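Structure below; questions to follow.
Every protein chain but one is kept in place in this view of the complex.
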Amino acid sequence: MSPWIGRALLASALLVYPHLASDFWIVSVGAYAMVLGIIALSLTFLTAYGGMISMAQMATAGAAGYALAIFSAHSASAGMALLPWPWAVGVAIAVGTLTGILIGIVAVRSHGIYMLMSTLAVAMIMFYLAQQNTTILHGFDGFSGVAVPRLGGVSLRGPLPFYYLCLAAAALLYALVIYLVRVPFGLVIQGIRDDPLRMASLGYRVWLHQVMAFAVAGFIAAVGGVLSLWYHGGISPGSIGITATVNVLIVAVIGGLGHPRGAFIGALVFVLIQNFAVDLVGSDRYNTLIGFVFLVIVIASPDGLTGLWRRLRGTRKDSLDGGVVTQKL
Amino acid sequence: MLSRKLRCLALVAGITAGFSVSVSAQSTNIRIGGLATLDGPFVALGQEAFRAMELAFEEANYTAGGRKIEWIKESSDGRPDVALTKARKLIEQDKVDILIGPMSGGEGLAIKEYAKTAPTRTFVNGFSAAQETTLVSPAPNFFRFGADGAQWQAGLGNYVYDTKGYRNVAVVAGDYSFGYTQVLGFMSEFCAKGGKVIEKIWVPNGTKDFSSAIARIPNKADAVYIMMGGADSINFLTQYDQSGAKQPLILGSNVSDQTVLSAKGPFQRRLVGLPSAHMVADGIEDAVYKDYVAKYKKRFPDGLSSPSAPFYGYYVATKAVLAGLNQVAGDLSGDQAKFRAALSKLRLDMPAGQVSLDENRQAIANIYVTEVARAPDGSLFNKVVKVIPNVNQTLGHPREAFIARGVPSRDNPSCP
Partner (left out) sequence: MKLLLLATLNGITLAALYFIVASGFTLIFGMMRVVNLAHGSLYLIGAYLGHDVAALSGSFPLALAGGALGAALVGMAIHYFLLDRYQGDDLRQALITIGLSIIAADLLLARYGGLSYQFELPEMFYGSMPMPIVSGYPIFRIVLIGLAIAVYLGLWLLVQRTRFGIMIRAGVDDRHMLGALGVNVPLISTLVFGLGAALVGFAGVVGSASLSIAPGEDARYLLSSLVVVIVGGMGSLPGAAIGALLIGLAEQIGLAYFPTYSIILSFVIMVAVLAWRPYGLMGRPA
């Protein structure tokens, strides 16, 4: 059986889905899972192929979101946008990518659990900066009522346009990751993950390649940040705080840090739990459920749901996989 | 392989269909969503909010205007993003007709903006008190039956100037918009009288140890105005007490709330006699109010020693919704136009006095200037020393002039 049939089925299901579901299922579940999945993808890319872990991906997405909010029309700007929206989006993605590079420069000084913590510190700096700066970043309240652009009279935030926008972005970024890990740059990154010393002695600049991987992750997160801003219609320090930061890690781990598809599976599961745990457990203890699901997955399968799926089917790792990443880090 | 994938898809489709069917089966019940914080820094307030809605619904026997009421709860954690996600779920998935909430300022701003995109539903604010929510570009379907953070301080500036005789005051307050708003409410009276706010110390959210902020309080201040949220204010009060500082305190509305007064600790002895102001006071000597407190204590024996301000906020909001529904006999047709018109014209007699709305659907209500006192059973409460009737959002100033003063911030207003 060709894997292409499965892929074609999945693609057509994703394309047809919004015509079967209600607005809530299209946007608040479908599109939002893809937005969250894109941000988690930036982390999964780093872990699966770079053997690096970053807690600053939500902050990176937030940097792009804040940049876009500043240049867009919002509730405190009297309907005025500082830049036409295509420019603003360009600036936002540039800011996110640059943030990724700067974080990378600091992060690659250490590795493993130390990298996790140094990136967490960077994320907290960005969080408190957003909270304390009132002149540019609007302090504790952040931005609300951010205008979402219209294309040919259609608001990009309408259920169908927004869903397809997110789907297109997710598909393109996923394809970008799959492409990158097959070209020389990606192979070098994976070589560094497996044996940095050997790669260094082969003449590769380990440091530079790792920072470039952070740049790619920054770009991916920035796209997620732009979509997230449009989804929420605003951004505030809470959007990049410790809870949001840990949530990205939870999403990536639930889905599986070993393969980019894990980011989206994790995001879907997370969004479903977030929305429906209250109905399931019937009480206010939905955080216990999230924590429990997370714990069970971490214990049962270090590769998350994608790894579990593979193990249940008993198939061998496919060539793209990062394998049991947690032990590599 | 193929069949497994197909089965998978069928399952997903089934789940989706199941959810959409269960909702589209339009019932004749009125669905009311409640949004409060059962997570994050405002947990204690969220618990009070849901108690309030529960009591108000029980008093109405879960009916209004001849229709049954279905109550759907959602919890936020105080972050605007999360409040928005949960509000979307309530409106779009649970199809509530009316949403009551949220709890805090940033959430309120986000929900107001969201309300503009859901014009067929009605939003009634719970306890969020940011000034801009209703002052600047209000949403036509967003109602606030509670006073805002600046209104809450009405009368306090005059009281401490005239009665306490304070002339120079230092401010120590949380460095976020609610802090600015309350300080503005206090200063607009105090400065107009000729009082001076000689130093403002803004403490970042997330600060645990306030001792160096306390060290900065100038000696020549007659009193210190403080405003922080929940646990932070308890930390501040304890450290202030331990530091041996002698200056009397003036309490922002959050600091004199029952969620702080009910917390046990040695700082309590420092509180007696301190002035504050709020839209409700647990020392109101009035039969209606006492009846309200008695109902609270009977219904929630494990609750606080008397209902808190967030309880009052959500209680008034729920009562307003019920009264509006009764007036239109449960008729929510025409995108709720009739119901909204009824809400706008409501004059509600609430335990802490009458509430009506201005043209921006913002409450005009009584404000109570209080002093903390000790009840015979040893618990602390806010004794009413003055009632300021019918305080409006512009604190008695003409609207244009008030808006022209600008939004509250670290430096606005200023009278050093």
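To keep things simple, chains are lettered A and B as they appear, and every chain counts its residues starting from 1.
As a convention for this text, contacts are C-beta pairs under 8 Å (C-beta built on N, C-alpha and C of every residue); 3 or more make two chains touch, one makes a residue touch a chain.
Computed from a prediction, not measured in an experiment: that's the story for all the values here.
The hidden chain, counted over the whole complex, makes contact with A, B. Screening A:176, A:242, A:272 or A:308 for touch with the missing chain picks out A:242. Screening A:124, A:188, A:244 or A:305 for touch with the missing chain picks out A:124.
Residues of chain B that touch the chain left out of view are 39-47, 175, 201-204, 206-213, 215-216, 230-231, 234-235, 238-239, 241-244, 259-260, 262-267. Interface with the hidden chain, as seen from chain A, comprises residues 53, 106, 109-110, 112-114, 116-118, 120-122, 124-125, 128-129, 131-132, 242, 246, 249-250, 253, 284-285, 287-288, 290-292, 294-295, 298-299, 302, 325-327, 329.
The rule is simple: only the chains that are shown with their structure count from here on.
Chain A and chain B have centres, each the mean of its CA atoms, that are 34 Å apart.
Here chain B touches chain A in the complex through residues 1-2, 5-6, 9, 12-13, 16-17, 19-20, 23-24, 38-40, 73-75, 77-82, 84-85, 88-89, 92-93, 105-106, 109-110, 112-114, 116-117, 130, 132, 136-137, 175-177, 204-206, 409-410, going by the rule given at the top. Residues of chain A that touch chain B in their complex: 1, 5-6, 9-10, 13, 20-25, 27-28, 32, 75, 128, 131-132, 134, 139-142, 144-145, 232-236, 238-239, 241, 243-244, 274-275, 278, 284, 286-287.
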